[in-house]
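Below: the structure, in structure tokens.
Shown here: the complex without one of its protein chains, the others still in place.
For clarity, chains are labelled A and B in written order, and residue numbers in each chain start from 1.
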């Protein structure tokens, strides 16, 4: 194999030789620590069943909207990549991907894919081109069929200690139970309670879902009261299955405390399909408040991921479904939006609220100041489009002067791309080492403290923020 | 001549020696490539007539609001600089400029001016001071009167291959035709269709202009229908004269699809001077949608430049006119604003929409995600106040993790300052080399790929985005 940049020991480290040398020493302290993944989208059944991954395309390309969107932007139809209903040959999609591999240079996805090829599959990334597409496909296919590359074997090889999934409130969590009960599987796979579909009046099938939730889990209570009871009960069920957190992909960060009568009135309008957009937003804001109240009561960590315009292209959504690359961020506001919630729960004992953003402007302006005061508020790692080295450095630069190193959540990979997990955590660790090395080189922290801090950021911070 | 920083071979390159060395190699690949200028404000008649530039002040100072505004901020009256109606002696304005030359240190304008002095005119920039003002004025005057510094001679010497002008929809484009027909002129000077004055109800002379447009070019149709027809016809006229794009300086990025009856009703109110600000904005948003529809039909590239409060100082506007240094940016939103347009045309074949912004926050948050999905969307180069080295590096840092290198427009100089064109493109090339060199030094891309990418960014990207 040629010397790939994906295997270079100094990849992502700063160019200045003195700073790089410090970064290398810091990285060495955390490079081999176990991976904690407290928020992500891998399906627990993949691990429970441990069935081999079907083929390179369905493992690496089709389900990864980070990957398919950039091909789409360059003129490739999503159907040709196996996205949505299509009968395209996975090998043909693979050829398209290989032919266009240079598009990924400089991107986060390119880094993860290159690392997976080189460091997970032992494939020279110089072979990712039109000429060698079939050869690589066959080699990967053969590897995937072998015993060493099945999900549980990779889980172990990746050094995963904890992996959180993201689950529907009514999920039976059988896969999690199965893994927990299996003495041959030593990892910890925990569910995450994600109630979005039961909160957004205008989401697909809202009324049916909410009614089913009440019918299933409200202990016989009805209406808004039953709805809250059912949510509380299902949180309890998740806790019993090992959950440590709930996740909320709200439109905005707005929070609102409605009295039960008003909330109930909106809820009934939502069920009947008669709520206005403003009413739907108010109800969602009220539920963000309610979920915080429940978190104070039951101790689940609450994570908030607002600020994304989902399914921006209606035509693409209609043809290929959701999560197909056109969820687009917009500007977010947290200071005033969260004030009602934080006024009541911001200093509540043992309440943890992890704030994520794709709008980088709020890191220095709003989130670091909030987390620098409220013991409940943690600064979520850069998420989605800003989960890449330069943005991660900007993130640390934006928050550290105000909040230091004690208030961040630790890295989360937030991914459904299983094979990218080690590369994502590796990139984060290298970036943390780079940032700290600069501070050491500038005599702003001592090298001894930097050594303690990087271990804290990689290992202790996620355990602390997510109560692992 | 003393060794000016404007002639230093490493100017703008990163300080770290290893990174600088890579940057030098990358720069060498593009330093001498022809200049493609697909968006700017040079008047085609200047080239058609090839009349000598009148004097240093009227070439370099008075018409350049980048230059005059900073003197104004430091207490110099615009009249004393030859802006607007004034009978000031150009030599006196020149003296004022020279006396205040240190104000430009660190600015983009300073870089361009210094480079023009040193690299275009062979004047040592150490002479730009109070003492040598007259001497420099006389030397420049003498140079400008000579045969080598007339517009066409500079055009050739600058290595300009394509220069786009910005033109009124009713312009006869005679200067463009004259240049195209002239066998002694080998450059390509293309018009750009800029209909702003025919869209903004509250702009000066709107009703008169719109009526004249309809009378001239609507094939006899009237009202809103005639207005659309006339715009389409004039676009065709521009295409016949070599145009590749249209430019839109809208207040916001808002788009709106109005039905013809509603749009017609607003249009009539606009003509009568009875439209409210909200109606004017709605009509402009509708026209942005309509221009996209026309672009899909006729293939002209569409460029959008929103987000500037024009003529912020009414007193200055009254005394000195428009484009006198007080157009001030404000925060922009693209994700939701463009959704109606992109919903209908975002995936249309051969539609190109180049999004410019002066609000840097949208690069990572909105524009890179949009351009990373929609094949129609290109990321416009940093424009106006952010067309300077640090901001250009922030731009690449903001977009590359999400969109890689394939989705940007390539550099545009957007200038009416003819002699600044080579320095502007030079600064851009040096900045691209600097950014790529850092990625190479951090083992994020290979040096071979960086070499391909920089040629693509400088040469291929503008040809691709602007269909040159």
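Everything below uses one rule, namely that contacts are C-beta pairs under 8 Å (C-beta built on N, C-alpha and C of every residue); 3 or more make two chains touch, one makes a residue touch a chain.
No experiment lies behind these values; they were computed from the predicted model shown.
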Contacting the left-out chain in the complete assembly, out of B:90, B:110, B:195 or B:249: B:110
Contact partner of the left-out chain, one of A:132, A:310 or A:449: A:449
Contacting the left-out chain in the complete assembly, out of A:370, A:421 or A:465: A:370
Chain B residues touching the omitted chain (full complex): 5, 8, 10-17, 69-70, 72-75, 102-108, 110-111, 309, 312-316, 325-326, 328-331, 358-361, 385-386, 388-391, 394
Touching residues on chain A - with respect to the absent chain: 16, 18-19, 331, 333, 335-336, 339, 342-343, 346-347, 361, 364-366, 368-375, 377, 397-398, 400-407, 438-439, 441-446, 449, 452-453
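Heads up, the rule we're going with is that only the chains that are shown with their structure count from here on.
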Chain A-chain B separation of Cα centroids, rounded to whole Å: 39
